[in-house]
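Remarks on the structure that follows.
Every protein chain except one is present and positioned as in the full complex.
Let's turn to chain A:
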Amino acid sequence: MGDDQKFLKLVGPAEAARLQTALRQGATRRDLMRLLGAAGMGAALAGSVAGAAGTAYAQTPRRGGRIRVAGTSTSTADTLDPAKQSMSTDYARCNMFYNGLTSLDGSLTPQPALAESWTTTDGKSWSFKLRSGVTFHDGKTLDAEDVVYSLARHKDPATASRARSLAMPMVEIKAAGPLEVQITLDAANADLPVVLGTFHFLIVKAGTTDFATAIGTGPYMCKEFTPGVRSIATRNPNYWKQGRPYLDEIEFVGIPDEQARVNALLSGDIQLTAGINPRSVRRITGTPGFSVFETKSGYYTDLVMRVDQAPASNPDFALAMKYMLDRQQMLTAVLRGHGVIANDQPIDPSNRFYFAGLPQRPYDLDKAKFHFRKSGIGNSALPLVCSPAAEHSVEMAMLIQESGKQAGMNIDVKRVPADGYWSNHWFKHPLGFGAINPRPSADILFTLFFKSDAAWNESGWKNEKFDQLLLAARTETDEAKRRQMYADMQVLVHEQSGIGVPLFFNLLDGHSSKLKGLGAIPLGGLMGYSFAENVWLEA
């Protein structure tokens, strides 16, 4: 029996994947025992697992080497300004050069980064203690002023920060000493360390206004940056994480065309790339020397039904549509199995607040027919707007149209171009599609997309009970009570909102098999965009 099989047999596939990830990132035997202990495993069994896993996966990271990495987009809008990041490529680039106060791990729990520790008594006033001896790439020492500047600039409208709404609740941000920052919120939020671990709150040097280059504290220094062409990152010899990073240099480019990305990977021009289409997986894994890394994530494309407009203002119609989502078929045909079936609510199973007790809504044409007939909408054409901008929405719309025919519904699929989709079409039609990137917390996700007064309340769903639960859960410090509140919210969205979430997508990265150290952080591909300080090249 190979070590892999032994390992699987001992812990089961899900746990095995998590542990392998930890091991690839260089977890020690002691880390592993802790992880297994947390999973509720007895010490004796844990010991034998750690042994089996150790021989199979523990490899010592090698220092040195240069890789070329391709992201999924490139344009003159590429940026090194953390506040202006808008594409996944910006996140990957900025994470090479900057650090945040916290960083989010594989379960999206905040871990200390530039902040060594943090305390709060009421969830409203927070104190963050900074790590000492951290230097910027130009030699300046990190202090509280840098942090205050980096956080406060998001509130200035002139910064045009994309995270302004997350920064506005921080009513006071001040230095309480050279290495201590105090933040006062307008209302309690137990998730502040999570918010500060998101990419827009990366720390820049106090007073920085010119982002032609990046002076951060991150694992790599910016040697070259040309928007729309490439960036070159060289190892930061003074990085505060001992022994990291491993590579000497990373060249980061963007290749928008997926086929061109796969070709570049297979021809050896790049060693790592994101955004692999499920259709290309077999081609990559079928070529010796190349692998696909899969990250289960909360990324979803959702059916948006405006509940404040006909036809979805009729709850029976919305319900009929939800019963018409052939999730299994979508998973097999559209994602080729690289996804997880969802249940018309946005919290995915990898989230710590996922409510597993919510019964799965089945694909049920009889129920769909029943509710549709009850709605009395009849045979009038129902336009359903889809676009390549919302990933896979075109295929999903086709499948819904087919199911609709069988349920007696006349769905008219309208395909619109990706250009301008988000400003002109997204949730502006009675029936359409959205695509939602993974968010770091249940609170952020619900606040952005489901709260009654949210700017992106896609379906126009207003529910007072939901809003109260959301605010209560944000301030609740008792984990069990908090979990129950999030469960109740998931039930409410599942039953009443105008959002149909058929699937959560797995994120696929293609890489040379010589590249090691990748792990899953469900924020996005490329290890939640933080691959740079974790990967290394096998000799």
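We take it that contacts are C-beta pairs under 8 Å (C-beta built on N, C-alpha and C of every residue); 3 or more make two chains touch, one makes a residue touch a chain; residues count from 1.
Please note the rule applied: contacts and distances are computed from a predicted model.
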Protein name, per the UniProt record, of whichever chain is missing from view ("Pyruvate dehydrogenase E1 component beta subunit", "Urease accessory protein UreG", "ABC transporter permease" or "Heme exporter protein C"): "ABC transporter permease"
Among A:148, A:206 or A:266, residue touching the chain not depicted: A:266
Touching the absent chain when the full complex is considered, from A:59, A:111, A:141 or A:165: A:165
Touch with the omitted chain, as defined above, among A:144, A:194, A:215 or A:255: A:255
On chain A, residues whose C-beta touches the chain left out of the figure: 74-79, 84, 86, 157-158, 160, 162, 164-165, 212, 226-230, 253, 255-257, 259-260, 263-264, 266-270, 419-420, 422-424, 426, 455-456
